[in-house]
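The complex is shown incomplete by one protein chain, all other protein chains being positioned as in the whole.
For chain A:
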Amino acid sequence: MAEAHNNPGGSTTAGSIAVAAESTVATRMSAPPSFDVADFPVPHGREEEWRFTPLDRLRGLHDGTAVADGSIKAEISAPDGVRVETVARDDARLGRAGAPVDRVAAQAYSAFEKATIVTVPKETVLTEPVRLALHGEGGVTYGHTVFELGAFAEATVVIDHTGDTVRAANVEYVVGDGAKLTVVTVMDWDRTAVHTSQQGALVGRDAGFRHIVVTFGGDLVRIHPRVTYAGTGGEAELIGLYFTDKGQHHEHRLLVDHNTPHCKSNVVYKGALQGESAHAVWIGDVLIEAKAEGTDTYEMNRNLVLTDGARVDSVPNLEIETGEIVGAGHASATGRFDDEQLFYLMARGIPETDARRLVVRGFFAELVQQIGVPDIEERLLAKIEEELEASVA
């Protein structure tokens, strides 16, 4: 089930499948989940959840020194029937999709002043996406957003991040029974931005949750999608695309907690890297609890290293506490586009720039097609093109 091959220098793939009586996913963390930042010690960098992250580039989000002195412009456009509210910290609807699991997520939860709740009432089927555009205007910002779909509602949500900020902000997705939610979250920050975000989803009975992360920008981006199920028959699909450039740190950590029988999950993350000290981290934790009979899960991470000097750390981790499942597997592979591949394509008449484009586009194509939001797909292809131009120049 596990495969790991083609690892160029400067990459690691350390997959594991553990059959255990008790999960180590939780015990590997420095502290149990909590909404209070004070419950987490300030990380020193050697903790399991921090060992790949350059703490000095978190600009104080991890040690309490990042004071909320910045601003972010938020624009939301929602079709008729969608309710958008700004609520106080004590609103009972906050925190249902899981407590923060690390110091930075807890910092975000402890520091936001007002939260935004976007509700799609039950049985409401949207034909246009809900769009939330966040534009950083400098400084440190915190935030908290909840998207809730009532039973049998259907919606697509696009969260777009641009501009510059140092931001810790969590997002919750509460997907009602039989509801279908697609989220596309685009990290198109300025090159200087820092962004950490725990994104928890509670997937209802027979509900469908698709979460698509697109990460291009920022100096440091650390996204942590987490899925748990509130009833049987839930399906989660977690997709990620990232293009990590010179000096950037892009970290995607995922957890799918199969805590309920007869649920499905499918995780596919793909990233391209280029330039000195480009660093991509992918941690994929899938836990199948003893009670989760009939689980069907697969997770995959693929990386394409375009130049020397880039580094990938890819760690798929599957823990299985019951044998009564439909399927469980994981795969991770990091390949590189090297001079021999370039020679091969050019020896068939294909010019160098076209050869690069062919490889990178082909690599991302199957995922781009799955986004299902045409303007985002186009923007993504344009971004890839832009990145490639930069690499040729």
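FYI, contacts are C-beta pairs under 8 Å (C-beta built on N, C-alpha and C of every residue); 3 or more make two chains touch, one makes a residue touch a chain; residues count from 1.
Here is the rule we use: contacts and distances are computed from a predicted model.
*Asks:* Report the protein name recorded by UniProt for the chain absent from the figure; options are "Cytochrome c-type biogenesis protein CcmE", "Formate dehydrogenase subunit gamma", "ABC transporter ATP-binding subunit" or "Branched-chain amino acid transport system permease protein".
*Replies:* Listed in its UniProt record, the absent chain's protein name reads "ABC transporter ATP-binding subunit".
*Asks:* Over the whole complex, note the residues of chain A touching the chain we left out.
*Replies:* Residue positions of chain A that touch the missing chain: 6, 302, 304, 335, 339-341, 343-352, 354, 358-360, 362-365.
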